[in-house]
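Please see the structure below; I have some questions.
The other protein chains are all here in position, but one chain of the complex has been omitted.
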C-alpha cells in the first residue's frame, strides 16, 4: 500500500516522499519497506538507527525523521495500520462434510464450518461466522455475525453470542456454575439452568472458562476483552469495555462496571459490586465492594497508594522489629533510671 | 408438577392451596407458576414483592406467605426441586458412526457416544454414560455408569472413573505429572507410569487438569467437587466430599482429608498432609501440614483469626512506621534530658 494512501485512510499528515509499504514492524526489526511507530519514549533512541521506511510519530518527534505520519495517538494509528496489513488465520471455506451439523440447526450459507465441528439442534449461526475444528455448539445456542470461534472451543446449550465476537482456542462458555447444597448425605448439585450472554465485540482468551448462571444469566458486556485462563463464575455480570488480564478469577454473582481493569491473577470474591473505571493491580484479592474510579492493590486489596507504601515497608519489617526491640530496651532503661 | 406432589416428594408441609408449578426461579424473577426459596435473610424483603407462586421457607417466615413449602433447610430443598425440573444438556442418542471406537473397547449399549469421540483399545464404558464430542479416552481406561463427559475432555490411558461422575468441558485427566531429574546434560523426564482414580459422584470443572501419578496413583475421593481451572499434581490424594474452588493448585504427593474446603486461587505445596475439615481462604498459600479442623488464611498461610487481624493492620503499616519514628525521637529526647 502506498504511504500516501495509508495516510489518507488514517487521516494523518505525511511528511516526506511517498513509498510502497509492504508491512508493519517494530523500530528495531523494520525493513526499508515497512512502517513502524514510536509511542513509548523509552524507544526514542531507535529513531536514529531504525531502517523503517516510515514511522508513525507525534508532532514533537517528527523532525528526527525524513519520512513519517504525524499522529496524536501513534499507538492507536499503528494498530489501525496493522489491521490493514494483517492476514486472518485459517484457510477453510464452506461447511465441511466432516462436521456434524444437526438438521434442525440454522447455519447461514456464508458461515464457515470446519471439519469435526459439532452443531446441535436449534442452533443459529450468523453471516460470515467461522467455527474452527473440534468446536462444540450445544443445542439452542445463538452465534451472531462475523464471529471467529477458534479450535477446541466448547459452547454449551442456550448460550447467546453477539456479533464480531472472537473466542480463542480451548475456551469454555456455559459450563455449569459451581453450586452445591450441604445438609444431605453428600454435596447435592444445584443444576445450573441459567445461561451465558456474550455481547458484541467481546474477545475471550484461550482456555478461559465462563460458567452459565444457576438461574438467570451470566453476562459479558459489549467490547469487553478477556485474556487467557480467566475464570468467570455463574451469574457474574461484566460491563462494557472492561479488561480482564490472564488468570483472573471472579466468583459467582459479582457485578463489574464499565471500563474496569483487572490485572493478571486478580481474584474477586462473590456477590460484590465493582464500580465503573475501577482498576485492580496484579495478584490482588478483592473482598469488598468498590465504588467507581477506585484503584486498589494487595491481598486483601487496599487503596492503591496505601498498597504501594505498604509494599515498600514489608521487606523492612525485620529491621523494624529490631528497632522496636531496641526501643523497648531503652524505655526500660529510662524507667529504671527514673525509679532510682 | 402439582405443588402438593412436590411437597410429597420432598417430605415438606404445604401451606395454602395447590398449584401447577412449571419451573423454578429466584424471588425477584419468579413468575406466578414458578416456585422460589428464601435461605439468605438478606433477601427477606423480597417475600413482600415476589410474584412466585410458592416459596420454600423455614417455619419462621411462613406467615408472610399465602402459599409455601415449610423446610428446615430451604436451600437444600430448593436444590432438590431444581433437580426435578432441570433438563439435561445434549440431545444425541446412540453411538455415532463419526466416532472412533476401537474394536477392543467395551462400550455398554446404553452409553451415548457423540460424533468425533476417540475411544482406545481396552476401554470400558458403563451404562447410560455419555461421552460428548471431541473427547479422548485412552487405552485401558474404565468409566463407570451414569457418567457425563462433556466436550473436549481428555482422559489419558489407564484412568479409572467411578459412577455418576461429571467432567466438564476441556478438563484433562491423567496427563503426565511434572517430574524431571537434574544432573544429566539437561532435565531428564521421569516417565509418569502411574494412573488417576476418580471415585463415585465426583464433579470436575472445565479446563481443570489432574495429573497421573509418577508411580502408584493420584486419587479424588468420592463426592468431592472440583471447580474450573484447578491443577492437581501427581500422586495427590483427596478425601471424600471436599470442595476445591476455581484456580486452586495442589502440588505433587499432597494428601487432603475429607470435607476440606480450598477457596479460589489457593496454592498448596507438595508432600503435605491437610487434615479433615480444614478450610483455606481464597488466594492463601499453604506450606505446612494442617491438623484436622484447621482454618487458615494468607500467603504463607497462618491461623485464620490471626490472618484477619493481620489483614486489618497491613494497610496501617505506613501510619505505624510514622508512629515508631515519632517514638524514637521521643525516647531520644528523654535520654538527652536524663543525661543533662
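Just so it is clear, A and B label the chains in written order, and each chain counts residues from 1 on its own.
In the analysis below, a residue touches a chain if its C-beta (ideal position, glycine included) is under 8 Å from a C-beta of that chain, and two chains touch if they have at least 3 such contacts.
Note that the structure is a prediction, hence the values are computed from the model and not measured.
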Residue in contact with the excluded chain [from A:53, A:126, A:144 or A:223]: A:223
Field: Options A:1, A:46 or A:82, residue touching the unrepresented chain
entry: A:82
Statement: Of A:4, A:26, A:182 or A:277, the residue that touches the missing chain is A:26
Positions on chain A where the hidden chain makes contact: 24-26, 29, 73, 75-76, 78-80, 82-83, 85-87, 89-91, 96, 98, 114-116, 132-134, 150-152, 166, 168-170, 201, 203, 205-207, 222-223, 225, 227-229, 240-241, 243, 245-247, 264-265, 282-283, 299, 311, 314-315, 317-318, 321, 324, 327-328, 331, 334-335, 338
Chain B residues touching the omitted chain (full complex): 98, 100, 102, 116, 118, 120-121, 134, 136, 138-139, 152, 154, 156-157, 170, 172, 175-176, 178-184, 186-191, 193, 207, 209, 211, 215-216, 229, 231, 233, 247, 249, 251, 265, 267, 269, 283, 285, 287, 298-300, 302-303, 306-307, 309-310, 313-314, 320, 323-324, 327, 330-331, 334, 337
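Keep this in mind: only the chains that are shown with their structure count from here on.
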- request: Please work out the Cα centroid separation of chain A and chain B, and write it as a whole number of Å.
  value: 25
